[in-house]
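Note that one protein chain of the assembly has been removed; the remaining protein chains are unaltered in position.
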Amino acid sequence: MFELLGIPPQALFGQLLIGLINGSFYAMLSLGLAVIFGMLNIINFAHGAQYMIGAFVAWYALQYFGLDYWWSLLIAPIVVGAFGVVLERTMLQRLYKLDHLYGLLLTFGLALVLQGFFLNEFGSSGLPYPIPPSLQGGQNLGFMFLPNYRAWVIVFSLVVCLVTWYLIERTKLGSYLRAATENPTLVQAFGINVPRMITLTYGFGVGLAALAGVLAAPIYRVNPLMGADLIIVVFAVVVIGGMGSILGSVVTGFALGIIEGLTKVFYPEASNTVIFVIMAIVLLLKPAGLFGRTA
Amino acid sequence: MTTAAYQIGAPAKTTTLTHQYVAFGIMTAFFVVAPIFIYPVFLMQALCFALFACAFNLLIGYVGLLSFGHAMFLGTAGYISAHAAKVWGFPPEFAILTGTAASALLGVVAGALAIRRQGIYFAMITLALAQMIYFFALQAPFTGGEDGIQAVPRGTMFGFLDLSDQMTLYWVVLAIFLFGFLLIYRIVHSPFGQVLKAIRENEQRATSLGYKTDHYKLIAFVLSATLSGLAGATKAIVFQLASLTDVHWTMSGEVVLMTLVGGMGTVFGPIVGAAIIITMQNYLAGFGEWVLVIQGAIFVVTVLLFRRGIVGEIAAYLHSKSKSKSVPAEAEQAA
Partner (left out) sequence: MKLTRTLGLAAVAALAAGTASAQITDNVVKIGVLNDQSSLYADLSGQGSVVAARLAVEDFGAEKKGIKVEFISADHQNKPDVGSNIARQWIDVDKVDVIVDVPNSGVALAVNQVVREKNKVYLNSGAASSDLTGKACSPNTVHWTYDTWMLANGTGKAIVKTGGDTWFFLTSDYAFGHALERDTEAVVVKNGGKVVGKVRHPLNTADFSSFLLQAQSSKAKIIGLANAGGDTINSIKQAAEFGIVQGGQNLAGLLVFLTDVHALGLQTAQGLIFTETFYWDQNENTRAFAKRFAPQYKNMMPTMVHAGVYSAVLHYLKAVEALKSDADGAKVVAKMKEMPTDDPLFGKGTIRADGRKIHPAYLFEVKKPSESKGPWDYYKLRATIPANEAFRPLEESECPLVKKG
């Protein structure tokens, strides 16, 4: 078989697949950000912290209640989502009339509080979280050894993204949501409780972050700073994709994961800057982002 | 209350010009006397951060652009001036100038990219660009990675000011700070500054009046970057150290916090904010990550309860008082 720049094709396939795994986290997080932004016009800086809390809830549930991974997939989004609802009700709600940047500042503050709190409680070296027994081991695909859990992450996050897309773009509930984004007053006039919808949307977006956190727990260490740097990359993903469309943010997330994966093979030194470089290029060529509508 | 008050960085019902002269006098007097009873190194730190916050405020307070990546200018200037002083053997004045120039250059590039988007996107883009600079600083050989550039010589300024003497250094830092502060004051109160404020209030309107708003925004961005660079370069010479701290995103967050607490769009707010945050960090250093929690909480409380910041609130109070005495509002309102 041919070799590409000294990399055998087998290895290349392996790296592509791994890129896809990273991409699923980018996709899920940028999806949540896009959903929240669409409805609240707020960039949720606390998204990374909420992702981290999701992982911690999973760890806590296992440690103290003996609830396994599968329960956590259900519990963590609910718990963290509920927490999000409280935040929205008590704080974010007061800011809707103001400049959107205040929302960013507030959620940034919240992110600091949450991270600081967890650092105090749990330290930063991280806590172990085992891979669920049924997903341990892996498949030898010939070109690579694919751990079962990683395969599961790809499949599961794809499903979550598609379901979310379907909910928002293809159902009646979603159409209310989209309408309320365009013109909240009008939708309110039709007798739909817009403030409650906003609250629930925030809860849902935050829940998605928590779900991603549970997915991440067995792969990465459960640690208070796991979301801090990730969120900045996700911001870049969001800028590249533009927040105009749900599908756009999902596609961008997966695509950038793959690109980053490839960079790790060809030029590992740049693997953590490649997304930012792409962002700069996209800004030069298409300032509104790949899928964005020009404001 | 106009809608402008809801806009970020909008004028917090301003002080009068006399108030500002008095405040400037008090501030200068304070910094002249302070080293007698406050540890001078701490004061120099506060001065560097105050200048940094003022430079940041130029952008948020007067153009309404929230940069979440200003650490890149502080840090880059620090690295370059430290490198210039240590490796190239530049005297401190040239080292500082070189660092500042580097930040100005970076400001041109970053600004040209970032001003293509507004509002939240602007914030996210600056953050992402700063993160890129951070990774660069982490990996580039000359920055020394996690160690930073250490043991930077302070040298002799202009050939006769020996900066290894702590008090000489202090006066130099104070002079640099006052220079930066007055420069910003000049910029804000120039016709150029008026255009910036017009852009902040309503960019479309400014455009329709024939202003090339992008040019103005870029110039303001570069000015802000340059002055942040001046602060960073000075800091590197003072502490004889340039490190990753100054390019990390937490630093970008800190300068936002300083300005927010002190009062965005006020002349003295950033200085007060910087003093408060630096003092707090010093006193709470022993409490580890609680500092993070407290800073976050201050963010939250300030955004929810007093968005005008400390100086903004005071100014608003003075203003309402002078109004009740039915003193006509000054023509020149100094936001």
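So that you can tell them apart, the chains are marked A and B in the order they are listed, and the count of residues begins at 1 in each.
Operating definition for what follows: a contact is a pair of C-beta atoms (placed from the backbone, for glycine too) under 8 Å apart; a residue touches a chain by one contact, two chains touch by 3 or more.
In this text, all values refer to a predicted model and were calculated from it rather than measured experimentally.
Of the options A:L127, A:L167 or A:I192, the residue whose C-beta touches the omitted chain is A:L127.
Interface note for the absent chain: among B:L241, B:A275, B:I298 or B:I314, the touching residue is B:L241.
Residue in contact with the omitted chain (choice from A:N41, A:Q93 or A:S271): A:S271.
Considering the complete assembly, subunit A touches the hidden chain via residues 8, 10-11, 14-15, 18-19, 21-22, 119-120, 123-128, 130-131, 137-138, 144-145, 147, 149-150, 219-221, 223, 226, 229-230, 261, 264-265, 268-269, 271-272.
With the whole complex as reference, residues 38-39, 41-42, 45, 135, 138-139, 141, 144-148, 150-151, 239-241, 243-246, 282-283, 285-289 of subunit B touch the missing chain.
What we mean here is this: only the chains that are shown with their structure count from here on.
For the pair subunit A and subunit B, the distance between C-alpha centroids works out to 32 Å.
The residues of subunit A lying in touch with subunit B in their complex are 37, 43, 91, 94-95, 97-102, 104-106, 108-117, 119-120, 229, 232-233, 235-236, 238-239, 269, 272-273, 276-277, 279-280, 283-284, 287-288, 295.
Subunit B makes touch with subunit A in their complex at residues 6-8, 66, 68, 113, 116-121, 123-125, 127-129, 131-132, 135-136, 139, 249, 253, 256, 260, 288-300, 303-304, 307.
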